[in-house]
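Accompanying notes for the structure given below.
Heads up, one of the protein chains got dropped from this complex, but the rest are sitting where they should.
Chain IDs A and B follow the sequence of writing; residue 1 opens each chain.
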Amino acid sequence: MATLTEAPPPLTPTAPEKKPPRRRGRFTPYWLLLPGILWLLVFFALPMIYQASTSVQTGSLEEGYKVTWHLATYWDALSEYWPQFLRSILYAGAATVLCLVLGYPLAYLIAFRAGRWRNLIMILVIAPFFTSFLIRTLAWKTILADSGPVVSALNTLHVLDVTNWLGWTAGDRVLATPLAVVCGLTYNFLPFMILPLYTSLERIDGRLHEAAGDLYAKPVTTFRKVTFPLSMPGVVSGTLLTFIPAAGDYVNADLLGSTDTRMVGNVIQTQFLRILDYPTAAALSFILMAAILFMVTLYIRRSGTEDLV
Amino acid sequence: MTNKNTDSSGDVRLSGISKTYDNGFTAVQPLDLTVPQGSFFALLGASGCGKTTTLRMIAGLEEPTTGTVHLGDQEVTRLPPYKRPVNTVFQSYALFPHLDIFENVAFGLRRRGIKSVKKQVEDMLELVQLGEQARKKPHQLSGGQQQRVAVARALINTPKVLLLDEPLGALDLKLRRQMQLELKRIQTEVGITFVHVTHDQEEAMTMADTVAVMNAGRVEQLGSPTDLYENPNTTFVANFLGTSNLIEAEVDSRSGGEIVLKAGGGKLVLPEARYAGPTTTGGKVLVGVRPEKISLTHADEAGEIPEGRNRITGTIADSSFIGVSTQYVIDSPVCPEFEVYAQNIDRDDRLVPGAEVVLHWNPAHTFGLDADQDIDAGIQEEATV
Partner (left out) sequence: MTFVNWLKRHLVVIAGLITLGYLLLPNVVVTVFSFNKPKGRFNYQWQQFSLDAWKDPCGVADMCGSLSISLQIAFWATIGATVLGTMIAFALVRYRFRARGAVNSLIFLPMAMPEVVMAASLLTLFLNMGAQLGFWTILIAHIMFCLSFVVTAVKARVMSMDPRLEQAAQDLYAGPLQTFLRVTLPIAAPGIAAGALLAFALSFDDFIITNFNAGSTVTFPMFVWGSAQRGTPVQINVIGTTMFLVAVLLVLVSMVIGNRRNRQKA
């Protein structure tokens, strides 16, 4: 039979020669992290520092740039390009709201009402991703063409009169107006709204709807008090995933807009690649980053969802 | 597969083994333990008592802070799990989801470089009655079948010791009973040492030759199931294994191998052989008796109780009829909740809540415990399981 005695406490609990060698390497995680993290440090973090330094340099392309702590570049950039900044925020904000309004019903449809069509609709939402987004954005030029059916329909219904009055469109055109740019932004980032929304809606237990109904909630009340609050994580990450890239985008403003719809992305791109005024471009890009980080932090705080990833 | 040997090559010897985690929590206090070759050994305790950690140290999945592990004559303390002749049936089985049943069972053989595994795997699947399911994936099997695959996957390697970590925890009650017998049958058939970790006292007692009751990183008591049940050494064991009625008493006198104790107003007799503590007059002792040893007589017939039995008077506070027996809770001056299990042979209709009764039992069924312990130790754990 088995024997047992309570062992006396060992005299030398950690005699050096008896100490077990660490079998599972304590350095393993660092080796695993090293290449990837190094990559991000060198090609993501370090560039940010370079950019910060560039933004306070003065000089010219021919003579070279020196760090002179010329903070006035920031002031000059802001005072010259504030309309573009404002436009970026406005357009991106409008596109985000539109994405939410358009995307929510579709995400809801896939999550609760699609039945056996669910997979097909999912494919149709994701598949356009595989056609280059530039090609698809160019297609809006055809859809919103001056002589096209969309514009003539809007004209006949006098919608254009209203949008003209609001300043969203000009004359008989939709192309080259803010409306076209917002329409393109909405289109491009809609899937980034739908997917997180769908993920959080799908997690909701269907019985909660029944329970709410059982407890005398009308469908609208059920949505307001149960479904929508539970989908908040999706709403938060969806709006962030839409707003952030939209605010920095310059493709839609360039392809579908005009000189009057230029966003801050366009300015950065032109300053960097055409005018070659690096300090101004760096300062603009830094302001954009700071503004977005500030807004995002504020937004996450207020919506109380810290775990997005 | 037959019971090949009775030598000690399958002994598990733990010497001064302990485990303290990086955060300072000591899961296992230094303990010595020998599990002899061919036995069915159970480590029993509530969650967090250190039983799984002990098992994992034998498997090599956890490194002991101090002490050594021997398998037979071989020291394996520093060997990684894949170099130990020990296999484990994991909690919730840990079957590889991407491999079918055949490949799950063949996994260990293949890793040891054995080429022709077909015959062996088929034989093993036959032993656990899963010959038909060889090409199915784990998730297509029922819980009981998965459990048998896990056993087959470990046993096919003919380990010196088979470790079972709560192997039946995920099964429902009826299946669990069935698998207990099945595992016992397999163990008898292959003759390999089984070390079984469980929180289920009934499971441990049904299956194991030897049970070690663990609490707070220590082994409280070790012995055969009957021994543990009849002669608990601590209040923890008394309360954790089944139910015990414990009465605080005071030594009055001792004579002829018996200790006479005062409890409340009455006197109780305890055989000296069943109490190991000090017996100075006036010293405190905890007197224990199992609920099924007690007879219940209505107060009107107290005169008919034979002489020489321990007696306590009380009032029935509650009674529940559960078929084979009736369980009473008695309110008595020496113990507020005295439990009595009466076989339903001749039911006395007067034994209803409120009735005055006399509880009496053979003094030989009384055991004594050191009064310095917590009288309620082990109760909470049992209730939460």
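Structural remarks
Rule of thumb we're sticking to: a contact is a pair of C-beta atoms (placed from the backbone, for glycine too) under 8 Å apart; a residue touches a chain by one contact, two chains touch by 3 or more.
No experiment lies behind these values; they were computed from the predicted model shown.
Within the full complex, the chain left out of the display contacts the shown chains A, B. Residue-wise, the contact with the chain that is not shown comes from A:L134, picked out of A:L134, A:L208, A:M232 or A:L298.
With the whole complex as reference, residues 59-61, 80-83, 86-88, 90-92, 94-98, 107-108, 111-112, 136-137, 140, 153-154, 157 of chain B touch the missing chain.
Taking the complete complex into account, residues 28-30, 32-33, 35-37, 39-41, 43-48, 50-51, 54, 102-103, 105-106, 108-110, 113, 119, 121, 123-143, 145, 147, 187, 190-191, 194, 240, 244-245, 247-251, 255, 265, 268-269, 272-273, 278, 281-282, 285-286, 288-289, 292-293, 296, 308-309 of chain A touch the chain not shown.
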